[in-house]
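Note that one protein chain is taken out, while the other chains of the complex remain in position.
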Amino acid sequence: MNPGMNAALNSGMAPVATPWFFYALAGLAVLSGVLVITLRNAVHAALALIVTLLSVASLYLMLYAPFVAGVQIVVYAGGIMVLFLFVIMLVNIERSSKERRFNRIWPAGLAAACALLALFVSAFVKGKALFMDRGMPLPESSNTQQIATMLYGEAGRMGQYTFAFEIASLLLLVAILGAVIMTKKKI
Amino acid sequence: MVPITTVHYLVVAAALFVLGVIGVLIRRNVVIVLMSIELILNAVNLNLVAFSRMWGTIHGQANLQGQVFAIFIIVDAAAEAAVGLGILIAFFRNKETVNVDEIDLLKW
Partner (left out) sequence: MPNFIMSYLGSTVTPGEAGNQFWALIYVLIIFAGVSVAVIAMNWIERKALAHFQVRLGPMRVGPHGLLQPIADAVKLMLKEDIIPAEADQFVFWVAPLIGLLAAFTVYTVIPFGPSQAVSDMNIGILFMLGVSSLGVLGVVVAGWASNSHYPLIGALRSSAQMVSYEVAMGLAVVSAILMTSMNASGTGTLSMIGIVQAQQQQGVWFIFKFFPLGLLALVVFAIAMIAETNRAPFDLAEAESELTAGYHTEYSGLRWSLFMLSEYTAMIAVSSIAVTLWLGGWLRPFPNLLHAPAWDFIFSLFPGLTFLGLAAIAFIGTARMPSQSFFKIQRIGLAVFAALLGFIALLLLVIAVAGRSADTSLAARFNEGIGYVYWFVLKVAVFMYLFIWYRATWPRYRFDQLMKIGWKVMLPISLGVLMVTAIVGVIVS
């Protein structure tokens, strides 16, 4: 809350959170991710996943993507997680707290994941020059309008992703039909 | 403190991805496996949005292709979660278990 920070905030186009925010949010996301895969109770794991989703949404806000952050909160945290909690309540009554958490072949899985992690680490260390940050602040006030232009088109032309948008709505229709039919008792 | 570059976001995304992969490979509860898949998809989304920020502008306008791709992946994750949980409920009606290694009706 020092005047220096205020000057920096007022001079730029859009406010950028300090590195402290990034480390806090990233740490929260990774910690909740660890909790998701290690907690015994499925409802607790779902709550940890909600915390992960919300912190990833905040990271999107730091990346000048407010619309994606809003969609993440509405769809992921507000819709998909409610679906998960419903299914956990239908399916998981009380037995899972006494059962084994991990597979019998969990060392093999852990080894494979560590190999993947080693691959990522080597990619980031060796390829650091590829990820050159241009550092340009994107305007935040027209983010939604620009995404809308890409999705819907403007001035009588189709947007770049209009066809994909229509296919996505068809995909959702198929998913709705599939989920309804699979959970019916008698088709 | 070092300024936060794209690589910082990529490292966080990689960490979430590896955590999701561990969850899919290790856990017995199918619902938790599906939640780990959601973690993987979130890691991919974070990667895409970080790259869209990195590439800055194209033709003078902000390059938002990564963000549009991320929106499509969120839509896709919703569809896949619905269908996956539907399959789980349909299977649960048959065999009353949610553990991955007990879903072995096709084994001989």
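Letters A and B mark the chains in the order given here, with residues in each chain numbered from 1 onward.
Please note the rule applied: contacts are C-beta pairs under 8 Å (C-beta built on N, C-alpha and C of every residue); 3 or more make two chains touch, one makes a residue touch a chain.
Since the model is a prediction, treat every value here as computed from it, not as a measurement.
Note that the absent chain touches A when the full complex is taken as a whole.
Among A:71, A:113 or A:151, only A:71 touches the chain left out of the display.
When the omitted chain is restored, the residue from A:26, A:50, A:91 or A:113 that touches it is A:50. For the chain left out of this panel, the touching residue among A:85, A:164 or A:182 is A:85. Against the chain not shown here, subunit A presents residues 1, 3, 6, 9-10, 15, 41, 43-44, 47, 50, 66-67, 69-71, 73-74, 77-79, 81-82, 85-86, 89, 140-141, 143-145.
We adopt the following convention: only the chains that are shown with their structure count from here on.
Remark: subunit A and subunit B have CA centroids separated by 7 Å (rounded to whole angstrom).
Across the interface of their complex, subunit B is touched by residues 19-20, 22, 26, 29-30, 33-34, 36-37, 42, 45-46, 49, 52-53, 56, 59-60, 62-65, 67-68, 71-72, 75-76, 79-80, 83-84, 87-88, 90-92, 96, 99-104, 106, 108-110, 112-113, 116-117, 120-121, 124, 128, 131-136, 138-139, 143, 146-147, 150-151, 160-161, 164, 168, 171-172, 174-176, 178-180, 182-183, 185 of subunit A. The touching residues of subunit B, when paired with subunit A in their complex, are 1-12, 14-23, 25-29, 31-32, 34-36, 38-39, 42, 45-46, 49-50, 52-57, 61-62, 64-65, 67-68, 70-72, 74-83, 85-90, 92-93, 98-101.
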